[in-house]
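Data first, discussion second: the structure below is written as structure tokens.
Take a look at chain A:
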Amino acid sequence: MSNVTPAPVRADAPAGGQAIITIEGLNKWFGDFHVLRDINLSVNQGEVVVVIGPSGSGKSTLIRCINHLEEHQEGRIVVDGTELTDDVRNIDLVRRETGMVFQSFNLFPHLTVLENITLAPIRVRKWKRTQAEERARFFLDKVGIPEQALKYPGQLSGGQQQRVAIARALTMGPKVMLFDEPTSALDPEVIGEVLEVMVALAQEGMTMIVVTHEMGFAREVGDRVIFMDAGQIVEVGSPEHFFLAPREARTKAFLSKIL
Partner candidate 1 sequence: MAVADRRPSVAPRIPFWRNVNTIGILAQVVFVAVILFGVVVLVTNTLNALGRANLPADFSWLGSRAGIPIAETPIPYTPNDPYWRALLIGFLNTLKIAGIGVVLASLIGIAVGVMRLASNWLVRSIATVYIELLRNIPLAVQIVFWYTAVLLPIPPRINNPVELPGGVYLSNVGLAFPFLYPTYRFGAWIPFLVVAVAAVVIGVLWRRRLARRSERPVRVWPLPLLAAVAIAGGGYYVASLDRTLPDGLAIDFTIDRGRGVVYRDVDGDGVRGPRDPVMPFASTIVRIAEAELTASTQNITESGGVVRSTFRFPMILGRDVEQAVVAFGDPDEAAERGLEIHFTRFPSRGVVFVDRDGDGAFTPGEEIDPATLTGFGGVRLVMTVFGYERHIVADRDGQVRTPAFSPSGTVRSAEVAPAENPFSVFGAAAATATRDDVVPLVADVELRPAGPLVLSRVHVPVSSYEGGMRLTVNYLALLLALVIYTSAFIGEIVRGGIQAVAKGQREAALALGLSASQTFSLVVFPQALRIVLPPVISQYLNLTKNSSLAPLAGYGELFVIATIVQNQTGASVPVALLLIASYLFISFAFAFVLNIVNDRLALVER
Partner candidate 2 sequence: MRKMLLVLAVLVLAFGTAFGQGKLQEVQARGELRCGVNQTLPGFGSVDAAGEFQGFDVDFCRSIAAAVLGDANAVNFRPLSAQERFTAVQSGEVDVLIRNSTFTLSRDTSVGLNFTAPTFYDGQGFMVRTDSGINTLADFEGRSICVQSGTTTELNLADVLGALDVQFTPVIFESAPQLVSAYDDGQCDGWTTDKSGLASFLPTLGVPSDHRIMDATISKEPLGPAVLHGDDQWYDVVKWVVYATFAAEEYGITSANVDAALESPNPQVRRMLGVDPDQVRGLGLSSDALYQAILQMGNYGEIYDRHLGPDTQFDIPRGLNAPYTRGGLLYSPPFN
């Protein structure tokens, strides 16, 4: 009883905005391993939150919890007014409203680019094929590869594949986009083309949570940066705060290594 648990760092969204994601007291274990510890985070509509931290710090797990790719054991996650509970319907609702971009693209190799993109709108949103294809082409155009629609993913470069993945997520019309280290698996010369798309997206006002090591991106478009270590949120602040005057020793150590 005498053990006083240190109060967890709260990463609350700036007041005045409309919170679209609210995470309270999130805890998660893999077996005995406590991966996420007392995470409190909220994100406002239109906000771009960048999550950084050493590998194994729980960043990916955190955003995977948001669309229930990982199941959490304690705490609440509310996305756009829907709480992630054991209710199958809620899970489906949340997934529909969040788009996700993976480190390894995860395009479906047996489908063409266009089929990759239209699959979910047709099957989940029940759009007509023509409608879905029209939207798909719109977003392909937007990510800058309209000419690749009929190719298979295997025929594209990594950067092109990741842009297809972004277009695929966008076509569903999500309210939130989750990026899980979208550029880590890319060759250095094509990272730029993916980041460009993400920057454009941010500037259009998309709500984004981005796990990344691209500090340039964080500095340019991030509204808030969250530093995580050992499953905890260590420090929260504006990009300027981070890159100019980090407060915690661990943050400093991490940043000195990667910058």
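Keep in mind how these were chosen: all candidates are chains of the complex that A comes from, given by their letters.
Throughout what follows, contacts are C-beta pairs under 8 Å (C-beta built on N, C-alpha and C of every residue); 3 or more make two chains touch, one makes a residue touch a chain; residues count from 1.
Every value quoted in this text rests on a predicted model; they were computed, and no experiment measured them.
**Student:** In the complex, what candidate makes contact with chain A, out of 1 or 2?
**Tutor:** Touching partner of chain A: 1.
**Student:** Of all residues in chain A, which touch candidate 1 in the complex?
**Tutor:** Interface residues on chain A, with respect to candidate 1: 7, 24-25, 27, 38, 74-76, 83, 85-89, 91.
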